[in-house]
Structure formats: structure tokens, C-alpha cells
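The complex is shown incomplete by one protein chain, all other protein chains being positioned as in the whole.
On to chain A.
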Amino acid sequence: MENKEKKVIYYSRTYRHLKINTAGSILYFCLLVLPVLILFIFNMNHITHFMSKCAVNVLGKLYPGIPLYIRKDNFSILGKMEFVELPTVYPSTAFCVINFIIVLLLVFFCCTGSRKGRPVSIYMTIMLVVHIINCIYFIFAANYFPYNAFQYSNLYIKQQIGIWLTFIVMMGLVTAIQGSKALVWKILSFFSVLAYSFLFGFARYILFLYIIQEFSIIYMALMFFAFGPFFDFLYLVGIYGFFMDKVIKFYESAKGKGAWRWS
């Protein structure tokens, strides 16, 4: 006789929810996130010093003749930060015009054909328009451009510190609250975001300084808006997605299913 019994009984997803582990979340936050945050704040000076030193070493090798200095500045009441001072390279008019034409062609490319109206095309068009304005600025009023390499370097470090501080708190809070039973993945994801963020922040700083030294300050606005915090969110969300995938798999496993509640 055919066995008509269901082999799998699916859990109803409609009203299921989890019980909050308040004590666990607070403990996690206090024992892991808070110490990391405090450690970061008290070592902000050392971290930015190390970052600046790396940048000076790399740029020093690439441009042996140029003067490079490590400067100090206050970062609000949180303490000191350090950044690299380097000479400002301004673009020639011809270089600005070439940039202008190329970017105009790129905008045309993004806005036509099958690419038109797609998310990446819209994003690129907005950013390229910023660069077009930038090129016009340098063609007609280069002397009035309000920034130099020194200010850009300073601004980058401030922005990066802001990103690091926020990411520590945000990822700490998210992992503290979500998936209380997948502790290993929580800790791993938290430190993955921090590790990636530090490496990415370091590498990007050196790359940006190299670009403004090699190709002039004309790319400052583009780098600031297009490849700034937006790209930090990409990996933050990417690692969060990875974390959630592990959490979901855990709560769907035989071990984790018992955690679900139905009011």
C-alpha cells in the first residue's frame, strides 16, 4: 500500500518569530563591540599614523623627489588623527578638455542603447555629471577651486574615521540583535567587516593620493562622491548578506528550528 504520509512537515512562516535574547545581546555588545570601539577611539591616532606612514612609503617610492609630510589634526573631541600632506598637482587645460570629452562620451554611452535606465547606468551618469561639472570648473576657474591635496587628504581621513566608527557600532548592533544562536558567525562577520574596512580604507587612501599626485586634483570630486562611502556600504551589505545567509541556514536546520515561536 502506498504511504501517503507527508515526509516533510513545513513550518508555517506567516507569524513565526524569535525570542529576543536581551541578556545575550547586551553581553555580546559590552564584551565584544564596546571594547573594540574603545580600543579604536584610543588608537585612532596610531591607526591613522600607520596609514599615513604606509602612504608616505608607497608614494615616496613612486615619487622620490616630492615632499611628503605626516600632519596632525583634531578629530572633534575624540582625539588626534594623522594624515599625509603632499603637493597639489593642478591639471592643464588640455587635460581638462580631454577629460570633459571622454566623460561626455561615457555619459552618452550610459544613456543610450540597452544600458539606458538601468541602475548602474543611472549611478554612473550621476557621478560622471559631477566630473563634467568638475572639468568645466577647472577649464574656466581653476584658480577658484576651493580644495588642494592637503585638504583632500585631511577630509579623507575624517571621512574614513567616521565610516570605521559607524561600522563598528552598526555591525555590532546588528550582529548583537540578529541570530543570537549563531555566535561564531556573528563574531566572524563583525570582524570581517572591520578587517575589510581597514584594509579597504588603507588601500583606497594610498590609491586616491596616488591618483591626485599622478593625474592631478581634477579627480578629487569623482573619487569623493563615486568611490567614497558608497563602496564601503557595498562590502558592509555584502558581508551582512553573507552573515544572514548563515543565520538563515542555521535557523532552518534541525538544530535551529526549535528556536521559532508562534506567539
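Going forward, a residue touches a chain if its C-beta (ideal position, glycine included) is under 8 Å from a C-beta of that chain, and two chains touch if they have at least 3 such contacts; residues count from 1.
Heads up, the rule we're going with is that contacts and distances are computed from a predicted model.
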| item | value |
| --- | --- |
| Omitted chain (choose from "NADH-quinone oxidoreductase subunit N", "Glycosyltransferase family 2 protein", "Carbon-monoxide dehydrogenase large subunit" or "Branched-chain amino acid ABC transporter permease") - UniProt protein name | "Glycosyltransferase family 2 protein" |
| Candidates A:16, A:49 or A:71 - the one touching the absent chain | A:16 |
| Residue among A:161, A:194 or A:212 touching the omitted chain | A:161 |
| Omitted-chain contact residue, chosen from A:63, A:147, A:191 or A:210 | A:147 |
| Absent-chain interface as seen on chain A, which is shown | 11-20, 74-76, 117-120, 122-123, 126, 130, 133-134, 137, 146-147, 155, 158-159, 161-163, 165-167, 169-170, 174, 177-179, 221, 224-225, 229-230, 233-238, 240-242, 244-245, 247-249, 251-252, 262-263 |
